[in-house]
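One protein chain is absent from this view; the other protein chains keep their places.
As written, the chains take the letters A and B, and residue 1 is the first residue of each chain.
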Amino acid sequence: MWVHFLLTRLLQAAVTLGLLSFFCFALFDWIPGDFLTDAEASPAVSSATLEGLRDRYGLDSPLGTRYARWLDGLSRGDLGPSLSYQTDAMALLLPRLGATVLLNLVALVVALLVALPLATFAAQRPDSWLAQGAGRGMQASLAIPEIVLVLLILAMAQAYGLPLPGGAAARAETGWLGGLPSLAVGLVAPVLALSVGIAPTYFRHMRAAWSEALAESYVLAARQAGLPPKVVRWRYLFPAAANPLISLLGNSLGSTLSASLLVETVTGWPGLGPLLLEAVFSRDTYVVVGAVMFAASAQMAGNLAADLAIRRIDPRIRS
Amino acid sequence: MLRPKCKQSLGSSRDGQGRPIGLATLLTVALVVSLAPRLWGQNPEYLISRSAVGKPGGRLVFSLRAEPKTLMPLNALDASSKEIQGLLHSDLVHIHRPSQETRPALAREWSRSRDGKQYTLQLRRGLKFSDGQPLTVADVLFTFRVLLDENVKAPGRDLLRVDGKFPTLRAVGENAIEVTLPAPYAPAERLFDSIAILPRHKLEAAYLAGKLLEKWTVGAPSSELAGTGPFRLKEYLPGQRMVLERNPHYWKRDTAGVQLPYLDEVVVIFSPNPEAELLRFRAGDTHLHSRLTARGYGSLERLPLEQRPILKDLGPGLEQHFLFFNQNDLTDSGLSALLAKRGWLQDVRFRRAVSMAIDRAGIARLVFQGKASALSSHVSPGNKLWYSGASSVPVRSVDEARRQLKAMGLTWKGEQLVDSSGNAVSFTVAMNAANTEQRQMAAMIQEDLRALGITVSLAPLEFRSLIDRVLNTKDYEAAILALRDGDVDPTAQMPMLLSSGRMHFWHPNQPQPATAWEGEIDRLMKRQVSEIDPLKRKTDYAQVQRIISRELPFLGLVSPHVLIGAHRALRNVQSAVLAPHLLEGLDEIYWAVENIKP
Partner (left out) sequence: MRECAWRLPAAVTLLSWYMLLAGLAWMAPYSWREQHRDFPAAPPTRIRMVDPAGEWRMPFVCKMVPSSDSVGSYGEDCRVRYPVSLLQPAGDGRMVLFRAESPGLLFLFGTDDLGRDVFSRSLAGGTVTFATGLLATMVALLLAILGGCLAGLLGGWPDLMISRGAELLMALPVLYVLLALRAALPIQTPPAVAFALAVGLISILGWARPARLLRGVVMSTRNEGYVMAARGFGAGPIYLLRKHIFPRLRGVLGAQAAILIPEFMLVEVALSFLGLGVAEPVPSWGTMLSSVQYDLVADRRWWLGFPAVLLTLSILLSGQVARTLELQLQPVAVAPEES
């Protein structure tokens, strides 16, 4: 049964991705200007050279041909060339993808570390000042738009010398290993901006699920049977409350690639965000399509994983 | 570090970097000359820098707005790639940015034939690429062969076109190259600037295989690269940083005989947004800032003295913001809305009225905090060699502007200016949405023209769609653009000034000059190119500037000052209004303090 489910979903995802990529191609075809428009405004390049370059980059072949060529490349794991970087889009995207995933995972972990303990506490003692305060704080932080948050962080960077990514990288020793401390320092600002946005959602859902679980009869029974609180918590409460957590996790894992674009761009984290923005502005079609493909497939994979996990855990859905 | 004995270039009077020759030097020279035959081939004929003698060592960090797109000089179109290229490679003849004049580089000296068509360039002896391989005439010939090869499609190729044809090169003896131009060409020496001499041993195989442009992409390992610049690539982490190290085979020395550059390492980081760039510079994370905004500059000026970096206001640069109106012949374009406005939109009196109503001083003060100069023509006062100063900046006068409009037969209906058929005089100004300053300028012009009863709407557009409209579809009424000149020489302006030019913004690609004054500009510009006498060229170009400020095909607004900053412990900081403002002198810069291990 679940194999059929999986297959259907995968098929649907493939169709969606195909349409999406074609849509992106068509869109870029439609916008005025192409990659070489910039060179057109440069006195150094003659019209003949421009024509030659258009030809070399295949910019003057019809949309259908270009899309077919791209699909053909895709079947061999080739996302096409980056026009501005003169290299494979894949080679360009992968390191940035890594940086973006790293940033989002760290932000997620930080958000979970803050939100989950607070949420369970708030569910158990809803009237305590800490629970009340956390509730309000979370509500407020949900309301702060990402843009404002980033501005606040920039203001902090200005006032208290909060390091921005890259700046410290310049200070540290070169090389990957030597770069680790600076990497960590550079993570501070973007992680802060991101996790403030992530934490409230988890807090709210987890608190609701936890207090619901607390009210379940078998939990009450387990408590009254005198089981130690630890056992009650991990054996009964946690599995019951895990359901929303899992689907949320699936969602956030899926949306990692698109969630942090703005934060990355403003704080200068070397992820997909700045690259994608640059690529859109420079009409670097293949890089944009590649990035969108990554983001969309991550999204679908996340949702699918969440659905599968819930089917496994929640017996009602399985049957 | 290896410090070979000082050996001064015999040079020539043209080699402007030499010092007055003292007795001791004479003796040395005599000694060197007698030993020369044995030394040649081992030690290069160094160029001796005349900057102050500095201390070797240290690392310097600076940031670029964007990552370089390629490490292949042939293919560099974007500013970042060009800036990096300047550090990794050298040219034969170099435009010394601060003085805007040509200086010897890999070529020790050069001479010109009497008819102005032939140049003979003497290569320095004993030059080596950063990988230790010798640089010979063969490498120079290879470079030009590749650059001029039509199949390679190098964007820089067209810069070498003289009178529509390309120069030819041949070797003369072991160390000289003869360049033959198809026609006399006044700024011929400047052609060689920024043409990086490429290592044949690294690239020839790829060139013959037709895969040259697949080499030296940003992901290329540093072992594949070689150049003659002050630095060579050490490592590159995409999206994060690029580390350059000293090139031990660089061809410059200081007067104490120490091989340049002084710096051990240069680290380039990338900050796409200006505020992060400013923050980092202010915090001391980066050590150079070559494009400070007026406000960033002000904020650094307010720092306490012990934290304040070296700051310089170099005056107006070569970047000019200007407003222009669509002057294309729109008869068959089908752009009916534009056609209806053509009567006044393409009238010089209208442009004069608009020009007179614009508060240029206000733009300079409000948008650029006073760090900009008002413009009268297309040449910025920052162009030391060619700015004529013949025409003064229009004095703002709303009354005079109204008189001009009235003379055109436009009338006012209430506050609103209307044309003869009673339609409101209104137009849309397009500008680059990403350029905050242009948006602000446009908002000011909008208010200025409201005082004349002209309704102006603003359309911020993404840059490429803006250019596409202006140059291709011609579907716009007015636009604000910025010009950034690469070189000061008027020839660099030809694609814009010639009526047949693709970048003749207001009316590109004219088969015949549409107006008499455009024909006159064509004549003057074509004449100055093949004129060898600099004074005559200057007169011609001054005349062009006068025509531009009379006919106003575009209304010069302001030219922002070039504002630079450098860490206060850096010495020998050279700065220039010509790009790359600060990076130019990176081979001579040094740290005045020990252990600035930032």
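One rule holds for everything that comes next: a contact is a pair of C-beta atoms (placed from the backbone, for glycine too) under 8 Å apart; a residue touches a chain by one contact, two chains touch by 3 or more.
A quick note: this is a predicted structure, and the numbers were derived from the prediction, not measured.
Here the chain not displayed is in touch, across the complete complex, with A, B. For the chain left out of this panel, the touching residue among A:53, A:99, A:112 or A:154 is A:154.
Considering B:298, B:315 or B:343, the position touching the chain not shown turns out to be B:298 (whole complex). Considering the whole complex, the residue from B:222, B:333, B:411 or B:446 that touches the absent chain is B:446. Chain B residues in contact with the hidden partner, per the touch definition given at the top, are 273-275, 278-279, 293, 295-296, 298-299, 337, 359, 362, 365-367, 369-370, 428, 430, 433-436, 439-440, 442-444, 446-447, 457-462, 464-465, 469, 475-477. Considering the complete assembly, chain A touches the hidden chain via residues 12, 15-16, 19-20, 23-24, 27-28, 30-33, 123, 126, 132, 135-136, 139-140, 142-148, 150-151, 154-155, 157-158, 204, 207-208, 211-212, 258, 261-262, 266, 276, 280, 288, 292, 295-296, 299-300.
Everything below uses one rule, namely that only the chains that are shown with their structure count from here on.
Considering their complex, residues 31-34, 37-49, 52-53, 56, 84-87, 91-92, 95-96, 99, 154, 157-158, 161, 164, 166-171, 174-176, 179, 265-268, 270-271, 274-275, 277-278, 281-283 of chain A touch chain B. Interface residues of chain B, counted against chain A in their complex, comprise 61, 63, 66, 69-70, 72, 75, 77-78, 150, 153, 155-159, 161, 213-214, 217-219, 234-235, 237-241, 243, 267, 269-273, 275-276, 279-280, 283, 285-286, 434, 462-465, 467-469, 471-473, 486, 492-496, 502-503, 598.
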